[in-house]
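The full complex has more chains than appear here; those shown keep their coordinates.
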Amino acid sequence: MCLAVPGRITAIFDEGVVRMAKLDFGGITKNVCLAYLPDAVVGQYAIVHVGFAISLIDEASAQETLHHFRSLGILEEELGEVADEVYSPPPSCPLPTSSLQ
Amino acid sequence: MTTTVAQQPTAVSLDEWSCPLPLRDYPTIVMGHGGGGQLSAELVTHLFRPAFAPGDTSALTDSTVLTLPGSRIAYTTDTFVVQPLEFPGGTIGSLAVHGTVNDLAMSGARPLVLTVGFVIEEGMPMAQLARIVHDMARAAREAGVRIVCGDTKVVERGHGDGVYINTSGIGVLDDDVHIGPDRATVGDVVLVSGSIGDHGMAIMSQREGLEFETTIVSDSAALHTLVHALRAAVPDVHVLRDPTRGGVATSLNEIAADANVGIMLEERALPIRPAVRAACEVLGLDPLFVANEGKLLAIVPADAANTALSALRAHALGVDAAIIGEVVADHPGMLVARTGLGARRVITTPIGEQLPRIC
Amino acid sequence: MKYLAEFRDGEIAQRIAAEIRQLTTQPWAIMEVCGGQTHSIMRNGIDQLLPPEVELIHGPGCPVCVTPLEVIDKALAIAATPGVIFCSFGDMLRVPGSDRDLFRVKSEGGDVRVVYSPLDAVALARQHPNRQVVFFGIGFETTAPANAMAVHIAKLERLHNFSMLVSHVLVPPAIDAIMRSPTNRVQAFLAAGHVCSVMGFWQYPALSSMHRVPIVITGFEPLDVLEGIRRTIAQLEHGQHVVENAYARVVTFDGNRPAQELLERVFTVSDRAWRGIGVIPNSGWRLSEAYRDYDAEYRFDVTGIHTQESALCRSGEVLQGTIKPPTCSAFGEQCTPRTPLGATMVSSEGACAAYFNYGRTVQLQRAGTSR
């Protein structure tokens, strides 16, 4: 269960009895219910599930986790490729971003 | 012989007609527009004919006689039922041209003529029908195809959805053109002509209950000039396919099954616009299953892959082309993707339509 | 997308996987509780990066799989009622009831609509004051706050044409039940990150110590899942059994207090049947007395439903990890994703469906292109 994705709060407003926010998910924008994050402010990232912001992202913690990941295996560099057969990456990988905005 | 009595009434006079203003008496389609009588004839005389064959007062009859520049032809049909009828990047009218032109182009044919069959729902605003018809005419003009005959039916309110449009099309092929799914050969390389999922997500963004704001526009476009450019550079294109309904995954599955080969896709190589990717994440959809209307998949011999890529990228409709996979001997009949982690997953054909999910 | 893309890095994934391989000395069976995690594992092929000793067991954390047949049948009956607009998340439409699914009810004239959010169903109730709008309120603790808010708003606005068919299930009682099962094989849990974002994880230390089982709160992106596995294996290899939070950027110990408060008001803990598994005490929520008027089970006469689970289906055992799907005689025969007999064959991350495709993956690996 529980497909939930992070988006950035770009506006906060009231709709009827409910506190709402506009969230940017990187190219698309959706209005979601903010009732459960009363302290959220514009600019923060929140996790959204079925139209509800249910949790703020702790950005420091996220950076810490990423830092931890990056440090993994630093000591034992070059484990070698895991796959026994290497698919030669196509010339366009990583993506040409020319017109993909 | 001169006569002073009143001529057939010209309620919908060409002079007064200016798209998108409604036809004069009925601002909406009434059942009589499909009755085969005067109202039907007026739609042809004052809307369809000026749009599709301006200046030709005898065009767009029930059937037509043509002399083709060759007797080897490609022939196809498609009905378009898209909602909304007008969407970011096109309308059902332009889509109906592009879809059929592309089906012809995918066999390597030069698209020549189309037929059009309208099923219009009683009550459709005349102004909207006019916008759609003119967009369709523009698309045909730009694609260089002629709409040669047509048919109009009106169905009762509650038995349609604005308008459904069927187009059939004929294109001509040279004798030496042999493009088909069965020609996919182990070692061949799979290319896509640009970003995937744009059309499907542009439509989804307008769907009741799922609406979101986005800059995504449909990629709806006629691809025959792109095919022409590709074939000029790589005469021996093995397979072409426009990954429409069901998306890239369904098209490649079909090719794998038809040719009894395996196809291995490199997921990281798939060109996907960030907004499309984001919309798919939010709704729980896989862009591989999302429809495209202005993209082609090409399968070419490995030694022609880079030439093909350059040829595609040199064309305005192929700037984001990419090599996305290869034809393999393993797992015949199956489409497999190498994931971002370097692992593999089998990509099956979906049962029905992909729906947003929470899990 | 920020906070997604970073956690999908293929190179780092390989490094965590290497670390896991280094850590692993013996077979371990780990259950990822959440269907979303299962999806991530299948979609990214995370399992293929793991050493053969590590077995991932797909947990019951998917409402498609565990919503009881009786509730599905009630949903089908309500959806088929003339005048009703029946709203559901897309996930539930192909789940087989005793004799059909929501797609078929829709094709037979039921007004079944897929919505993104329960608030969309509330909006439909406002738009159609003369129609009964029913929302199919399924899911785990993650979805419950949304459903609770929908009912709450309907009550505030006195939307008497809105009601909800509620079938909420709770994760901790399920973990407890699995651990108590005499045939249990699970040795550690990846707890469901988004459930914990709502509920926190204050309930887990007791479970972990009672059952002497490691529980790692885990996210959904490949690196998150791998990290959850890494930490679990590390505990198992070291004979530990504590609760760890590997999803700290989203989950706090307390969880979302405002959400928990409304949940307490709108719902009451109750026994709940889990499809294929049976009743687990105190494992679900129903609407509390104060919201009873908005309970679709009271509004519609859907008593007297006679459910009929396929006699062949062994999805309960599959869900508990005690048998593997191919053991079921219907697997791949009468039962396929195209013609599911049990819910676990419906969504691609249902255990049986996953195995069905996995079988094909195994074939492709046998065929010589394995990693």
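Labels for the chains are A, B and C, by order of writing; each one numbers its residues from 1.
The rule we apply is simple: contacts are C-beta pairs under 8 Å (C-beta built on N, C-alpha and C of every residue); 3 or more make two chains touch, one makes a residue touch a chain.
Keep in mind that what you see is a predicted model, and the values were worked out from it rather than measured.
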Stoichiometry of the full complex in this file, by chain label: A x2, B x2, C x2
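The rule is simple: only the chains that are shown with their structure count from here on.
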Pair with more cross-chain C-beta pairs in contact, given A-C and A-B: A-C
For subunit B paired with subunit C, centre-to-centre distance based on mean C-alpha positions, whole Å: 38
Rounded Å distance between subunit A and subunit B, as computed from the means of their C-alpha atoms: 34
Subunit B, residues touching no fewer than two other chains: 264, 268, 274, 277-278, 281, 284, 342, 357-359
Contacts with 2+ other chains: residues of subunit C: 1, 4, 14, 35-36, 39, 49, 62-63, 89, 116, 120, 139, 143, 369, 371
Residue ranges of subunit A in contact with subunit C within the complex: 1-6, 8, 16-18, 25-26, 32-33, 35-38, 45, 47, 49-52, 54-55, 57-59, 61-62, 64-66, 69-70, 72-73, 76, 79, 81-85
Parts of subunit B lying in touch with subunit C, wherever the complex brings them together: 209-210, 262, 264, 268, 274, 277-278, 281, 283-284, 286, 328, 330-331, 334, 336, 339-346, 348, 351-352, 355-359
Contacting residues of subunit C [partner subunit A, same complex]: 1-4, 6-7, 9, 12, 14-19, 34-36, 39, 49, 61-63, 89, 116-120, 139-140, 142-143, 145-146, 149, 153, 156-157, 192-195, 197-198, 220, 223, 227, 248-251, 256, 258-259, 262, 369-371
